[in-house]
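Of the protein chains in this complex, all but one are displayed in their positions.
Chains here go by letter, A and B, matching the order in which they are written, and residues are numbered from 1 within each.
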Amino acid sequence: MSQVKKFMYVNRRPPYGTIYAWESLEVVLIGAAFEQDVSLAFVDDGVFQLIKGQDTSGIGMKNFSPTYAALGDYDVTKIYVEKESLDERGLSLDDLQHLTYEDEDEDWAEKDSIQLVSRAELATIFAGQDVLFNF
Amino acid sequence: MKFTIQVNEGPYQHQASDSAYFFTKAALEKGHEIFRVFFYHDGVNNGTRLTTPPQDDRNVVNRWSELAAQHELDMVVCVAAAQRRGIVDDGEAQRNGKDATNIAPGFRISGLGQLVEGGIQSDRLVVFGD
Partner (left out) sequence: MLHVVNKSPYERDSLDTCMGYYQEGDAVLLIEDGVYGALAGGKAVSKLAGKDVSVLGPDMAARGISEEKLADGVKVVDYAGFVDLTVAKDKVQSWL
């Protein structure tokens, strides 16, 4: 398995109402071990996955939102959030978790993982992928 | 061309498993290779041999099992999703102290890495879901 492919996980669903978001994240974590060129896209209701301050203590479910902050440690450093999806939902980047990674090529400088992109930009990014995972 | 098929929904509730089946069958008939069929989320419920649909309905599980037997398909049920939903083979029953198994013929339980490997090894990943 020497070839490296561009893998993108496309997230379009909110957390908790269904299990898709959590089980998709499990694929991302497992997939990280395969050393592919991985990125995540959060589109439509998928942007709700990244809202900060999630507290699931009242619904008896595991709060998996801290896992997003750990993605940098798994070398998952490209997280695209679609601007139109945020706008349509009355959200901005400030409502989302601040996700970072340490760049080993630049003396482990801390960098932002989230890139705010327009729909048109994301369309181009989709087009450049080899494999799209939809959940 | 080499395909991996991902099935995200169980039988009967959604058409996803039916669509995936007919797609897989058509791809095989056209001479393509199915590297793997991976069952995830509620899709793991396609892998229980204990379903009993009415006689005038299709048997979704048996249909997959028969296709697998005909074409030596590799049909993988995700272990983490299967544990949550009670899809059990001998190994899982032993590991988790369960008193029964229900895995249908042709299916095997394995890790999510099998899906990722499918994405790497195949020319196309086609996902069927809700």
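Please note the rule applied: a contact is a pair of C-beta atoms (placed from the backbone, for glycine too) under 8 Å apart; a residue touches a chain by one contact, two chains touch by 3 or more.
All values reported here derive from a predicted model rather than from experimental measurement.
Asks: Tell me which of B:26, B:50 or B:69 is the one touching the absent chain.
Replies: B:26
Asks: In the full complex, which of A:44, A:95 or A:112 touches the chain missing from this view?
Replies: Spelled out, the listed residue whose C-beta touches the missing chain is A:44.
Asks: Applying the definition given at the start, please give the residues of chain B touching the unseen chain.
Replies: Residue positions of chain B that touch the missing chain: 1, 3, 8, 15-16, 19, 22-23, 25-27, 29-30, 32, 124-130.
Asks: Residue-wise, where is chain A in contact with the chain that is not depicted?
Replies: Touching the missing chain: residues 10, 12, 43-44, 84, 119, 122-124, 126-127, 129-132, 134-135.
Here is the rule we go by: only the chains that are shown with their structure count from here on.
Asks: Which whole number of Å gives the spacing of the CA centres of chain A and chain B?
Replies: Roughly 27 Å separates the two chain centres.
Asks: Write out the stretch or stretches of chain B touching chain A in their complex.
Replies: So the residues of chain B touching chain A come out as 6, 8, 40-41, 80-81, 111-113, 115-117, 119-121, 125, 127, 129.
Asks: Where on chain A is chain B touching in the complex?
Replies: 1, 3, 5, 7, 19-20, 23, 26-27, 30-31, 33-34, 36, 131-135
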